[in-house]
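Note that one protein chain of the assembly has been removed; the remaining protein chains are unaltered in position.
As written, the chains take the letters A, B and C, and residue 1 is the first residue of each chain.
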Amino acid sequence: MPQIPPDVVALCDYERHAAAILPAPVRAYVDGAGADGLTHRANLEAWARIRLEGRVLADMRGATTRLTLFGQEMAHPFLLAPVASHGLAHGEGEHATALGAAAAEAVMVVSTQAGRRIEDIAARAQGPLWFQLYMQAGRDDTLTLIRRAEAAGYRALVVTVDAPVSGLRNMEQRAGFRLPAELGPVNLQGLHVPVIDVPPGRSPVFLGMLDTAPRWEDILWLREVTRLPVLLKGIMSPVDATRAVEAGIDGIIVSNHGGRALDTLPATAEALPRITRAVAGRVPVLCDGGIRRGTDALKALALGASAVLIGRPQIHALAVGGAAGVAHMLTLLRAELEVAMALTGRRFLHEIDESVICRAQD
Amino acid sequence: MPQIPPDVVALCDYERHAAAILPAPVRAYVDGAGADGLTHRANLEAWARIRLEGRVLADMRGATTRLTLFGQEMAHPFLLAPVASHGLAHGEGEHATALGAAAAEAVMVVSTQAGRRIEDIAARAQGPLWFQLYMQAGRDDTLTLIRRAEAAGYRALVVTVDAPVSGLRNMEQRAGFRLPAELGPVNLQGLHVPVIDVPPGRSPVFLGMLDTAPRWEDILWLREVTRLPVLLKGIMSPVDATRAVEAGIDGIIVSNHGGRALDTLPATAEALPRITRAVAGRVPVLCDGGIRRGTDALKALALGASAVLIGRPQIHALAVGGAAGVAHMLTLLRAELEVAMALTGRRFLHEIDESVICRAQD
Amino acid sequence: MPQIPPDVVALCDYERHAAAILPAPVRAYVDGAGADGLTHRANLEAWARIRLEGRVLADMRGATTRLTLFGQEMAHPFLLAPVASHGLAHGEGEHATALGAAAAEAVMVVSTQAGRRIEDIAARAQGPLWFQLYMQAGRDDTLTLIRRAEAAGYRALVVTVDAPVSGLRNMEQRAGFRLPAELGPVNLQGLHVPVIDVPPGRSPVFLGMLDTAPRWEDILWLREVTRLPVLLKGIMSPVDATRAVEAGIDGIIVSNHGGRALDTLPATAEALPRITRAVAGRVPVLCDGGIRRGTDALKALALGASAVLIGRPQIHALAVGGAAGVAHMLTLLRAELEVAMALTGRRFLHEIDESVICRAQD
Partner (left out) sequence: MPQIPPDVVALCDYERHAAAILPAPVRAYVDGAGADGLTHRANLEAWARIRLEGRVLADMRGATTRLTLFGQEMAHPFLLAPVASHGLAHGEGEHATALGAAAAEAVMVVSTQAGRRIEDIAARAQGPLWFQLYMQAGRDDTLTLIRRAEAAGYRALVVTVDAPVSGLRNMEQRAGFRLPAELGPVNLQGLHVPVIDVPPGRSPVFLGMLDTAPRWEDILWLREVTRLPVLLKGIMSPVDATRAVEAGIDGIIVSNHGGRALDTLPATAEALPRITRAVAGRVPVLCDGGIRRGTDALKALALGASAVLIGRPQIHALAVGGAAGVAHMLTLLRAELEVAMALTGRRFLHEIDESVICRAQD
C-alpha cells in the first residue's frame, strides 16, 4: 500500500507528487485544459483573489459542516466530481476512489466514462454514489444508462451539458496522450455512436456531429423518465440556469468543465454569483472548478453554492496514495473548512453568507 | 514536401516551429513589432482577456460559418492579411500561400510589397484574391497599380493608411535584418520614389517625407477611379472611421498594423467596439491583430466585426508546412470557431452578438 | 558580538542575511505564513502600492516623531510585535531583543509564548514592555498570567483574538519544523491544556477544540479584572472593532497575524481604513503586517493608525545582529519615517492625515 509522503499537507502537495509519478502524457491529460488553459488558471486565481472578513470571539460551540442535499444527509459539502478513467492513476481505478470517498464520508459522482462498470463500482462502494450521465445519440441508449444507474442504487443523475463537442485539448494532443484500450469507457459498450464523414480540411463539428447533441427538449424528456434528482452540470449563464429551473431540474452545477471545454469561459467563482442570483434559491446550486482549499469552499458557499465538487485533486491523491490518499485529501479539505469557519465565526454552513466576503479592496 | 509536425495542433505551435526554422534576423522581422512591442503584446492579451458566456443545449442543427461580404460568398470569416515578402519563409513565396488559402476557402489579401508580380500570383491562384494598396507619391503610379489589380481579377482594394512613415522597427534593426535583393517589392519597379536630403542629426520624417503621404483628398480621388470595393486598413479612431464612411469607403479594417507601426496604440480588441459603434452598421468592419484562436474570432464578431484577418501566423505556417501548412492553419481556426459557436450556442455568424461576451468580471 | 554587515541598509537586508544564517525549517517557521501565503504577500504589496503626495518647502523646524499612547510617552510609533520563541534566532532570546528595543526607545510586546519567563525578561529589560496574552482554557490560568504580567511591570495587555485555532502552517509543516523542547512556552508551564480525542479522518477543530476558545463574554470579564490598558489584537472587521469599543477595550490592533492565521484575509492596509472609520477616534488603533519601511508606517498613520508593530524583521535582525541588530533595525525605520515626514511636509505625527496619500492613480 502506498505511503502518503510526510510533506503532503495540502492539495497542491498531491499535485506535486502526482506530477513525479504519472507519465508525461497522462499528466498532460489529467492536468491539461482546453486550448491555452486560461480558464483553468482563472478558476484557481479567482478563488484565491476573493478576500475574507475575519471575525473573532464568536461562540463556536456545536459547530458542524453537516448539510442535507436532495434529502441526503452529508457530513460536509465536498463531493468528488465525475472524472473519466481513474485507472490511469491507480490499478484499482474507481474502486479505490470510491473506497476513499466513503472513508471520508463524501459522495462520489461516477463518470459515464469510468473505466469500471457502474454496477461493479456500486457493488463494492461503501458510501453514497451519484451517476454522471452523458446523453447519448439515441434516447434508448440514454435510457439504458439511466435504468442501470437506478438499479445499481445511484442516488442522483448529473447530466453534463457543456460538452456537445470536445474542447480543444491541445495539451494532451501535443503530448500524444491516448487512452489505453483497457481503460476505455466500458459503460458505453454496445451503445450507438454516429459516424460522420469528414472531408479533408474540415472538422466534423458542423458536419453532423451536433445533430445528435442533447437539446432542451431532451432534458424535458429526461426529467420525465426518472425519479432520481436530476442536476445539470456545466451551466455558466443565468439564462440557462433560469431555463433549467423552469424545466423542473432539481439542481445546477456551475462548472466550466475544469477549463477543459471552451477556453476563456470565466472562472466559476465569477459565474457563480450571477447564477445564484438568477436561481434565487429555487433549487440548490453546486460548483466546481479550482477548489483547492477549505477557504475556496467557504467562498463558494458564501456566493450561494450548497456544495462543491473536487476534480483533478482526486486523481492526484489517487495516484499518490490510492484510496487512503483520496480519503486524506478530502479530510484536509474538511479540516481546512472547519478552520475557515472558526476564523470567520460561522458555526453552520447556512451562516456562510455574502458577509463572509470582504469587499475592502474593491 | 514539408511534413506538418504531429504536435502542431494550434497556431502557437506553428510559431514555435517557425522560430526553429527561420534565421534570427528573419524572425526579428516577422515576429518583431514596433519599438518595445507593447501594442503587439496588447493585441494578443486583449483577446485572451475577454470572457465568453457559455451556453448549453442549444439547437445547433444546420450551423454554418458562411457569410457574404461585398457580394462575395465566403465559407468562413478568416482572411489572410497582407504581408510583404513571403519568399522569406518559403521558396514559392506568395504562390504557396495562395494555394493554401484556396484549399482552405480563404480570401488572400496580396500585399503591394509581395515578392511576386500580382499578375503571376493571380494567374496561379485557385481562390479569390484582394489587393492591398500602398498609395504612391504620384497618383499616376497609384492608378497604375489599381489598373493592374483590376485587370488581374482582384476583387477588392485594401488601402493601408496607417503607415505614412515606417514604425520604429527596433527589433529588426538590432537583429540587422535586410531584405534580400531578390525578394524586394517587384510590383513597385519603375514607380517614382521621392528622394529626401537629410542632414546629420535629423530624421527624414519632418523634412519632406510626409509631403507626399496620402491625405483624405486622395481617398476621395481613389474612390472615384475604381469600381472595386475599397477598404481602409489601419483605422483606430472613431473619428477617422466616421470620415471614411462619409467618404464613401466600402469597408473598414480596424488594425494597428500588428503592432508594427506606432507602439502603445491600443489593442484592436479595445479599438474595435469604439469603431463599430461609430460606424453603426453603415459599412462592414473587419479586424486584425493578435487573432490566434477561433475564440478570438468569435469575440471580434461579437464586438461587431464581419470578418478577421490573419497576419504573422500565415508566415509561420508557410515556413513550417508550405501551402499545406497555410491551409492547415486556416482549417484549425475554422474548426476552433465551430467549437466556440457550438459551446456558446450560435448557429450562424449573425447570431454572434454582444451577449456572447461575459461581463461577469467587470 | 555579531557585526552588522555593511550592506544592511534596510529591513529587507536583514531578511536576506537571516535567510543565510537560519536553518531551513526555522526559516520556514519564521518567514512562512498560512496556507499559500497570499495574505502575507498581500500585506507587503498593499503598503507598497499606496502612493504618497510629496510636498515641498514646508517649514520642518522642530519636527519630531514623538507620541503619547495610553498615557505612555514614546519616541516614535514603532513597537515590537509579539513573536514566540526568540531563542530560535539568538542564544539570549528575548533578553537580546528587549535590550535592542530599549536602545532604540521602542516598546516591546512580549509573547505568552516567549522562551524566557516574563519576569526574567522584565527584570533584565531597560525599556517599557507590554504583555501579549493568549487567553487560556480556564479563567484561573488566564488570571494567573495577567497577575504575573502586572507584577512584573508590564504596562499593557495585548490579547490575541484571531487564533482560537492555528492557521494552516503548511510551509513549516513541509519543512518539518519542530520547536526544540528547550525553547518551548515556559510561561505556560503548569497551565491546563484540554485534551481532545480525535478519530482518524477528522480534525480536532469541530470536536471540542473551540469549546474553550475565548468569546466576547470572556473579554468583558477580562476588562474587569485588570487596570492595565487592554488591546485586542487581530481585529479585521469593523463589526468586531465596534463591539470591542463598546466592550470598553482600550485599543485595537488591526492584524491578520502576519498572514499566519487565515489565508486570503485582506492586507491590513486594506482593513485599516475600514476599522478606523468604524472606531471613529474612540480608542487608538494600531496596525501590523508587512511594515518594512518608514513610508509604510507613514501610510498606516495616514489611514488612522496611532502606531505600528514590527514582527518578522525583529527576528531577522536578532539572528543577524543580536541586540545591536534589533536596535539598528528600529533606528532604520525611525530614520526612514523622518525622511518620509520631511518629504511629505509633516512635522508631527498628528499632521499625517489622509491628504498624505495620493489618489492620482485611482
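Rule of thumb we're sticking to: a residue touches a chain if its C-beta (ideal position, glycine included) is under 8 Å from a C-beta of that chain, and two chains touch if they have at least 3 such contacts.
Note that the coordinates shown come from a computational prediction; the quantities given were computed from them, not determined experimentally.
Taking every chain of the complex into account, the chain not shown here touches B, C. For the chain left out of this panel, the touching residue among B:D13, B:D31, B:D240 or B:D288 is B:D240.
Residue B:L232 is the one among B:I118, B:L179 or B:L232 that touches the chain not shown. Listed residues B:A19, B:L38, B:L191 or B:V225: the one in touch with the omitted chain is B:L38.
Residue-wise, the contact with the chain that is not shown comes from B:V161, picked out of B:V8, B:V161 or B:V245. Only one of the listed residues, B:L67, B:I146, B:L179 or B:L265, touches the absent chain: B:L265.
Mapped onto subunit C, the interface with the missing chain covers residues 6-7, 9-10, 12-13, 48, 50-61, 63-65, 103-105, 293, 295, 327, 331, 334-336, 338-340, 342-344, 358, 360-361. With the whole complex as reference, residues 35-36, 38, 161-162, 164-168, 170, 173-174, 176, 201-203, 205-206, 210-211, 213-216, 218-219, 232, 234-237, 239-240, 256, 261-267, 270-271, 274 of subunit B touch the missing chain.
Convention: only the chains that are shown with their structure count from here on.
Seen as a C-alpha superposition, subunit A sits on subunit C after a turn of 90°, to the nearest 5.
Centre to centre, using the average C-alpha position, subunit B and subunit C are separated by 59 Å. Separating the centre of subunit A from that of subunit B, both taken as means of CA atoms, is a distance of 42 Å.
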